[in-house]
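Only one protein chain is missing from this complex, and each of the others stays in its spot.
Our next item is chain A:
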Amino acid sequence: MSIVIEHMTKSFDGTQVLRGIDLTIASGELVALLGPSGSGKTTLLKIIAGLEWPDAGGLAVHGADWLHLAAQDRRIGFVFQHYALFPHMSVRDNIAFGLTVRPRAQRPGKAAIAAKVAQLLEFLQIAHLGDRYPAQLSGGQRQRVALGRALAIEPTVLLLDEPFGALDAAVRRDLRAWLRQVHDETGSTTIFVTHDQEEAFELADRVVVMGEGRIEQIGNADQIHDHPASPFVARFMGATIELPVALHAGRAQAPGLDASRLPHRALPDGPATLFLRPADVTPLIDPAGRWQIAHRSSNGALLRLELTDGAQRFGIDLPRRAPEAQGLVPGARVNLRPEAGTIFPGPRALPLPAAAPALPRKEKSL
């Protein structure tokens, strides 16, 4: 089912959580809403589910206006961050809930429900857990039950709120691959919310990066990684180094900076800011270099150097065994050669998107 969201706004107690969202999701697509906490991604998901209502805007699914439909009538599968399994019901009864709660006329027979549940338990690889209670399950097992409960009603749209947030790393990787498989086999349109880039890029067809209630960029991993659309996305994608540069004929210039590896940019001359990831910078030893190594640490594979030019201090990473890592000792001076980076016009300390509150707002977990 295609989902079309238009000009959607929402505020809680005077704080704008969504500032005009326009998004179209194709039928059968797997989309991630990626952003830091307070970016509005969970609110957007809950509005699609019918658990929150926008102040303005449109939401149409497969041509039908969903803002006039109660959550009960949207037939969505929603998987909550902390699973929200019914504690007094067995796994079997949890999964059957969406079927047993239907009005008598539309309710499948007892045998049909039991068969459906058995089939889902099998599909979710938890057939042996049918008679357990949620408190007796591990986090990963609860997640599977929560997904099974959502899938039992054969939802038109599957929505997942931080589906792997509460799990440890190994289980997370496991479930990620499995969720992709579930999505492909059920053919549903799936949207999930996450703050984990790796998760978003690995799992989703398309990633929607959100910040401060706006969509900052939509794309796949390579597009967003290589061409961040805004300083916000660049920062969120790990570009922690922001160097003031001057643009001349599409080239960045700054003392001590060898910008030869950076592509020309069709930007007007003037002050600009170069956003760099710590791993995309090569230090070049030069006794008259602009930066001095203030601190050096190693995790065995990577060296981390803290550099300072007196005004600004930042860290860069490079492989410990790389030839250019020789002689990088505290006190040595270096110049820098960025291997990749993004330039945004305007001086440094570019403000975050306008009217951003200073503190990230704690996401309302309703």
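The criterion applied here is as follows: a contact is a pair of C-beta atoms (placed from the backbone, for glycine too) under 8 Å apart; a residue touches a chain by one contact, two chains touch by 3 or more; residues count from 1.
Here, contacts and distances are computed from a predicted model.
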Name per UniProt, for the chain absent here [options: "ABC-type polar-amino-acid transporter", "Acyl carrier protein", "Sulfate transport system permease protein CysT" or "Fe-S cluster assembly protein SufD"]: "Sulfate transport system permease protein CysT"
Residue among A:Ala105, A:Ala135 or A:Ala249 touching the omitted chain: A:Ala135
Touching the absent chain when the full complex is considered, from A:Gly98, A:Pro228 or A:Gly341: A:Gly98
Of A:Arg75, A:His225 or A:Arg265, the residue in touch with the unshown chain: A:Arg75
Chain A, residues in touch with the chain not shown (by the definition above): 49-51, 70-78, 80-82, 84-88, 97-98, 101-102, 133, 135-136, 149-150, 153, 365-366
